[in-house]
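Of the protein chains in this complex, all but one are displayed in their positions.
Entry: chain A
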């Protein structure tokens, strides 16, 4: 069952793009196998936000800087889904093989760490971006939307999905039990997302809390994303982009360290 060419192929392999593709396809296939969990459930929960905050409560609220409340919360809601789903997708994708033991194959394969990251994180980010776009589409049924800067919107979508998929990947490697897998998303990311200005402009906060809130990275994501819709921002666009890129690089740095040291992957 061996061939004479296998050695030559191996020696000539500088990049294992087939492995990246295999991991990516494997992860995407998992989504289509579990559409309820992967797509329907997050879309439903976002739709509920539109009904409750946009429809029921929003109708009694003033518009914010000329944007109706229901429309104002759309970018924030998409961002929240993007954050939580990116983390959930990526953390689960790498945690599960560790849990079942199938990670042996990845570790024994001629795959560079960054190739594995591109496969897993790329798939996780693709899924959550797809979800973000589905939610955007859903939103058009509930509220009047306008997107002033579509290119910037897509850029924020890509950067945020990638950054938080990387972050989820780190959580998945760090976690050695299902509880740890959940603890950061539930106890840190969800509060930060809720307090990141999804439902309000931070200008609505008392001055002290406006300062505190600037330590919340999610503020920069939501602010920048909302700017791409309505031209409204809590912080300047440059700062938003800069912070997003900073978190992206930080996550890449941590993952590089994890793989160089074999942390939690190799004894």
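Keep in mind that, in the parts below, a contact is a pair of C-beta atoms (placed from the backbone, for glycine too) under 8 Å apart; a residue touches a chain by one contact, two chains touch by 3 or more; residues count from 1.
Operating definition for what follows: contacts and distances are computed from a predicted model.
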### Task
Pick from "Peptidase U32 family protein", "Twin-arginine translocation pathway signal", "Biotin-dependent carboxyltransferase family protein" or "ABC transporter ATP-binding protein" the UniProt protein name of the chain that isn't shown here.
"ABC transporter ATP-binding protein"
### Task
Based on the whole complex, identify which of A:82, A:106 or A:189 touches the chain you can't see.
A:106
### Task
Could I get the residues of chain A that touch the absent chain, sorted low to high?
1-3, 6-7, 9-11, 13, 16, 18-19, 21-23, 25-26, 29-30, 33, 100-102, 104-112, 262, 266-267
